[in-house]
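One chain of protein is taken out of this complex; the other chains stay put.
For chain A:
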Amino acid sequence: MQRIALRRVSGCMRAAHSQSRMISSSRRLAAPTSLHTFTEEEQMLREAVRRFAKEEVEPKVREMDENESMDPKIIQGLFEQGLMGIETSADHGGSDASFTSAIVAIEELAKIDPSVSVMCDVHNTLVNTIFRKYGTDAQKDRWLPMLAENKLGSFCLSEPASGSDAFALQTRAVKDGNDWVINGSKMWITNSYEAEIFLIFANVDPSKGYKGITCFVATKDMGIKIAKKEQKLGIRASSTCTLNFDDLRIPEENIIGGIGKGYKLAIEILNEGRIGIAAQMIGLAQGAFDKAVPYTYERKQFGQAIGTFQGMAFQIAEAAIEIEAARLLTYNAARRKEEGLPFTKEAAMAKYYASVVAQKVSGSAIEWAGGVGFTRETGIEKFWRDSKIGAIYEGTSNIQLNTIAKFIQKEYS
């Protein structure tokens, strides 16, 4: 008998962004439910994204990976399905859905193609959220509809000399009349090749250190130069480019969150983004698992399906345990965020562990499929190549461990 999903009281939709659990008006009190509880909409979304990914994305996965290029029809498809404005309010042309809905969509996309998944993740959890949380009403009215309808966004923080040490960034913004003039470079920027809207972090006053960092929004036609497109090990269809800003002129009204607030903004947003990456990684692990395991029940050696040999069965069981554990970490972090509870530690744990599981399970998936797993044709090896980035972007694994350790030190000492 399925547990009743906690439903939102319809008048409180907007306010429910930080508090999605409302007590049902029936006799039933809000009994705590398992982490497998999703609202009807979240379940329907999962089903819809699963179908879309299977029918529209899957046929193109190999080609996009081999060509290192994202099919524009897929980008368009994501917009048409309302997957690029998941949490954006209906007033701004979005889907007005929960944060967990975004996590569900990212997970389902990753089961088919982690490259498509990360594009959707960055656009929703980093770009859209910055406008929703820190934009003025005028900025929201201006930018959110475009981002929901057809313009891809990009989040530009890292530079050649600043990755983990993000706030040592060197891109400079200098006031000139009513504009700011930006000079510098960004590196490792996801979505940059196809994006039209860019959130750029630049320092307006290096003497203030990180307190000078400010977030600017720019459009491509303002003069952003896309330089080198990286050739990567994995998520090859996701564009990763170097951007150059050469006297890029941005009007004052394009500052998001206020001068000098960029540091705080980036830290908070990356926290949420971490849960998105965790979702991508668990989807990836599940995708690899779902491709390899059925094969082990068909492939016979020594007169027996190889998946039924105890050694194999044990490995498969362990992989399933790890995926489930990573999934629970991810969804619990998502629900904590929705409830307005602190979630930094949980998000770091989810991202770290999910990336570890993704590597491990996708690696095992190749081995379970044997020679066939090693060829590019079946698409199993692609998951393993794609998984490596999980330990690197949006906060390296060492940074996650550092974050978690600090919480523990605070608690125990």
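Things to note:
Here is the rule we go by: a residue touches a chain if its C-beta (ideal position, glycine included) is under 8 Å from a C-beta of that chain, and two chains touch if they have at least 3 such contacts; residues count from 1.
As a convention for this text, contacts and distances are computed from a predicted model.
Going by its UniProt record, the hidden chain of the complex is named "Probable electron transfer flavoprotein subunit beta" among "Probable electron transfer flavoprotein subunit beta", "NADH-ubiquinone oxidoreductase chain 2", "ATP synthase subunit b" or "proteasome endopeptidase complex". The hidden chain makes contact, of the residues A:Glu40, A:Asp137 or A:Asp221, with A:Glu40. Note that of A:Ser101, A:Gln139, A:Asn271 or A:Thr344, the residue touching the chain absent from this view is A:Ser101.
Listed for chain A, the residues touching the missing chain in the whole complex are 2, 10, 40-41, 43-45, 47-48, 51-52, 80-83, 86, 90, 94-97, 101, 105.
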